[in-house]
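Below is one structure. I have some questions about it.
Shown here: the complex without one of its protein chains, the others still in place.
Which chain is which? They are A and B, in the order written, and residues in each are numbered from 1.
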Amino acid sequence: MTFDKVLLDHGGGGRASHELIERVFVPRFQNPFLKEMNDSAVFDLNGANLAFTTDSYVVDPIFFPGGDIGSLAVCGTVNDLAMRGAKPYYLSVGFIMEEGFPLKDLEQILLSMERAAQEAGVQIVTGDTKVVPKGAVDKIFINTSGIGLIPKGFNIAGQNAQPGDAVLLSGTLGDHGLTILSKREGLAFESSLKSDAAPLNHLVQEILSTGPEIHVLRDPTRGGLATTLNEIAGQSQVGIEIWEETIPIRDSVSAASEILGLDPLYVANEGKLVAILPQSQAEAVLAVMKKNPYGQDAALIGEVKAENPGKVVLKTIIGGKRLLDMLTGEQLPRIC
Amino acid sequence: MKHLSEYRDKELAQKLIAAIRDQSKRPIRLMEVCGTHTVSIFRHGIRQVLPPTIQLISGPGCPVCVTATEEIDRAVKLARNPGVMITTFGDLVRVPGSQSSLQMERASGADVRMVYSTFDALKLARENQNKKVIFLAIGFETTAPTIAAAVLEAKLLGLENYFILSAHKLLPPALEVLLNSGDLNLQGFIYPGHVTTIIGTGAYEQVAEKYHLPGVVCGFEPVDILETILMLVRQIEQGQAKVEIQYKRGSSAIGNPKALNVLNRVFVPCDAPWRGLGTIPDSGLALRPEFRAFAAEDHFDLQVPPAQDHPGCACGEVLRGIKTPLQCLLFRTACRPDSPIGPCMVSTEGTCAAYFKYNE
Partner (left out) sequence: MCLAVPMEVKKITDNWAVVEYEGTRREVRLDLVDPKPEVGDYVIIHAGFALHRIDEEEAKENLKYWKEILNKDI
């Protein structure tokens, strides 16, 4: 069955998104930077090694426990820069608002953007505002772009994972995605869930201070850990094995996932990172991560293998194995 | 006790695995009837820890997978009516009919909402009096009583804009068809815990007696499934054909008469089309005459042309357990989770989707 319209699945961050990008966008704008498909483009400009990225935020609801669309818009772009080892400096912001959007809500969003920018140590230096007729967008959409500087000697990219490398995860999975779902109309349930939205650039700087041998950093946002690891396995042409019993997941997240029939390995995070680095460095980096409040639940969750290039395998608690594919479309709550 | 995490215990699981390996001598094929079991088996990697003597095959217990193409086509046709709001479980949104799916209709402007419970759909009906709210009712005996309870409530409230389109399926008639099809080679059944919660074990007793096939009612965690397999291995090695309940915390031999009573007050069995199994007499549920005010088919034109299934699709054989997805020519090539052809690929608990997602 072919279809000539964009579906919600195409924005889910999984295989459908990737196919849309690869089939429609990459051929049109082809250049070596875009083709790499990393969180930020990295290029040399007058001797400075710069990272540049952009992201749009359309989260519904716009306010949720642990953050709002504003904090998300700052943290997400800061994190995309940090995942290339860059120190983020400047952000742009574009607002598209629906006619009738309450000014009070806008003020609140701006306040949390200010706070997140302060925490990350970035400045919002340029911006744009558009208002569209009622119904043309849902309440408010935000785009942010960011620019950062990569220190000399670092080359962190999805292509660099090597067999034997350790896979570290900075904390618990699924907190953001399940928080958002729990507030959706028709599914609403009460919970103690809280989004993990946070700027990770300081954590990254601390990791980098242990030495230059970090191969890959990536934040498992839409599509979750499973999709992120699949991207890395594909880009580096390596296999990745992770161990179920080592993966930190909060009981509350695990419970909400059971109730909705979702898999936390595929649920979005907004304040977590995956680090892939030589085994010999793993212990030291893990210790550094655990000292940072955004890395206190960090764990060694797996290793990079030469076998099964492009594939991610989960070793289950009972000793079985399961192939972890990329997320296909949106994860839908189910009863069956 | 949380009644969940205890059944993911690594040590207990490993002891059960050792016991299964030790006691399983004859090669056997066991069918897990229920799609939720299929998912759990893949998710926990249970196949790889079993000895080569034990083969698990997946049965027809995924309500999305057995929903016939024409039933989806009717839902799509309904969604195109102006002033209609379609409500359904997330499971059904992506399932392709012959031309379209609810997801595609939503992209084309239809009002399609996902709900967690039929009572959420009732709430939407009360809040949107200007809309006709239709709940697409799928599911087996576990889910059908919840739909029935909502119909009773709608009647009590005098709601005039709430309708259901019933595509419910009943398990025992399908088991009977499977067992009579002649091409099954089976030594035992892993029975669905939550269907049994409602219907009890009566239907399985008949299977045990008539076909000399043992069965165990099974929970959904890895320890449950391993324990069930061990119980089946023991029965088979000893030549027994009993019905046992492993999932005692969630089901019983008598089932849930209260829920069955609600179900029977509202619904009456009717013939129903099953994807892959054809039309099976008395295997579906229709609203009783006194509840026809809520029957979508009585208020909307739901005539659709007869549906053609893809000629290469082996879902029918997969649902009957006589082929694995790997034996289907479309599997992984033309038929993938993002472009599914057959229903077993659409549903997350479909056998083909589970094979695609979890199998090495």
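Assume a contact is a pair of C-beta atoms (placed from the backbone, for glycine too) under 8 Å apart; a residue touches a chain by one contact, two chains touch by 3 or more.
These numbers come from a predicted model, not from an experiment.
**Q** Check the options A:Ala16, A:Ala198, A:Ile232 or A:Ala256 and report the residue that touches the missing chain.
**A** Considering the complete complex, A:Ala256 is the one touching the chain left out.
**Q** Among B:Thr87, B:Thr142, B:Gln187 or B:Thr324, which one is in touch with the chain left out?
**A** With B:Thr87, B:Thr142, B:Gln187 or B:Thr324 as choices, the missing chain is touched by B:Thr142.
**Q** Where the complex has a chain not shown, which of A:Ile96, A:Ala120, A:Val267 or A:Cys336 is the residue touching it?
**A** Within the whole complex, the residue contacting the unshown chain is A:Cys336.
**Q** Which one, B:Gly45, B:Gly61 or B:Gly316, makes contact with the chain that was left out?
**A** B:Gly61
**Q** Given that one chain is not shown, which residue among B:Thr67, B:Thr87, B:Thr201 or B:Ser251 touches it?
**A** For the chain that is not drawn, the touching residue is B:Ser251.
**Q** Please output the residues of chain A touching the missing chain, sorted low to high.
**A** 182, 189-193, 251-252, 254-256, 258-259, 261, 334-336
**Q** Where does chain B touch the missing chain, residue by residue?
**A** Output for chain B: 1-4, 6, 12, 15-16, 19, 22-23, 33-37, 61-63, 89, 116-120, 139-140, 142-143, 145-146, 149, 152, 192, 194-195, 197-198, 220, 223, 227, 230, 248-251, 256-259, 262, 349.
The rule we apply is simple: only the chains that are shown with their structure count from here on.
**Q** Could you please state the distance in Å, as a whole number, between where the Cα atoms of chain A are centred and where those of chain B are centred?
**A** Their C-alpha centroids are separated by 34 Å.
**Q** Which positions of chain A touch chain B when the two form their complex?
**A** Per the stated touch rule, the residues are 1, 3, 5-9, 15-16, 19, 185-187, 189, 245, 258, 260-261, 263, 308, 313-323, 325, 328-329, 332-336.
**Q** Report the residues of chain B in contact with chain A in the complex, numbered from low to high.
**A** On the chain B side, the touching residues are 4, 8, 10, 13-14, 17, 35-36, 42-49, 62-64, 87, 89-91, 93-94, 96, 99-101, 103-104, 106-108, 113-116, 120, 124, 139, 143, 222, 226, 336-339, 347-349, 356-360.
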